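Yeah, one chain of the complex is gone here, protein chain that is, but the others are all in their spots.
Right, chain A next:
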Amino acid sequence: MSDTNTRHHGTRPADANAGGSADGSADTHGRDAEQAPPTGHGHVPGQAASSGPVRSRPRAERVSAFAQRHGALVALVLTAAVSALSFDSFADPGNLQNIAVSAAFLAIVALGMTFVIVSGGIDLSVGSVFALGGVLAAWGSRHGPLVALLLALTVCGGIGLVNGLLIARARLAPFIVTLAAMLGARGLMLNITDEGADTFLVAKDSLFADLGREKLLGVGVPVWITLALFLLGGVLLRRTRFGQHVYAVGGNEDAASLMGASVARTKVSVYVLSGLLAGLAGALNAAWLASGVTILGQGMELEAISAVVIGGTLLTGGMGFVSGSLVGVLLLKVIQNVINQIGSLDSAYQQVVSGAFLVVVVVVQTWLGRRRKARLTSPAA
């Protein structure tokens, strides 16, 4: 596979990967970017499994590839359909709007998490960074929306940078570094809010508050921002050299550095991106709530990881796609919404369901991954 002909030949495996029956109607976001062949390096590790010629692929293989890639979407459509039939209030525009807005903030965080997980790492600090971003933005909003956003993005990007440097340059384990950052960021946030006693308010008529509350064509601004970010994220991961390096680093670090990817720089960038997006999500959330709420973001890292994994990204790295994470977020939020609609169940069930869901998805993925591995190593394949 040379660089010049991947575009032409690469299209076919990508389509075959979709099982040939992807319905475009529900998966519109960034789909073009998602389905596109990887530019440049055709031998990106994560795609090795799906780049064989179409006709020799047995049916079971196509089914498992389809389950990996679109299982979450099927589950989302089914859940939404069942919910719409069972609860009159589910399909209500107001309710859908609620789901969309509450999904928007988590989705932005999950987008950054997707990059981190594809690169073979994990970022447990996003929940704290999200809260910190919100508090900083709310504090800065008295000096205008630009200050609010810049303050949140600078500090949160800085935390991502520290994470990235410790992981990439000092070669420390990602989960332990980001676990420490989770503690440190929350400590910092509590420190600037007088141990959580101060709540910074965003003036309701300010430009910054509009960022969270205004609507465009009947849909909230945060939702539009989220969609735009996912489109950009899809292009970044699939169409750029950086994106290919992220896949390569996640697939096999040594191979990635042999093929000329700067492993350290890629890893640092990924954690900076995750910090920036978590901070931005926090800032938008503060604009939406019109205050920097200090207790937010706890457990958000788990939700984001769940969403990414449910969306078909492998936790082992090297394989994944951003539109799946969006679907994963929506699926989690729809389930949460349904649990809220069943009045007798309290919100603790959401955690039980999220945990159980994560277990099921991970077990299925591990099983699919093992079959893929077996296929690759068997002489017949």
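Observations
Criterion: contacts are C-beta pairs under 8 Å (C-beta built on N, C-alpha and C of every residue); 3 or more make two chains touch, one makes a residue touch a chain; residues count from 1.
Note that in this section contacts and distances are computed from a predicted model.
The UniProt record for the undisplayed chain lists the protein name "ATPase", from the options "ATPase", "Branched-chain amino acid transport system permease protein LivM", "Sarcosine oxidase subunit delta" or "Putative cytochrome c, soxX protein".
Considering the full assembly, A:172 is the residue among A:172, A:207, A:259 or A:289 that touches the omitted chain.
Of the listed residues A:122, A:138, A:211 or A:248, the one in contact with the hidden chain in the full complex is A:122. Here one chain is not drawn; of A:154, A:191 or A:240, the residue touching it is A:191.
Residues 122, 166, 170-173, 175-177, 179-184, 186-191, 195, 299, 302, 305-306, 309, 315-316, 346, 348-356, 358-359, 362-363, 366-367, 370 are the ones on chain A that touch the missing chain.
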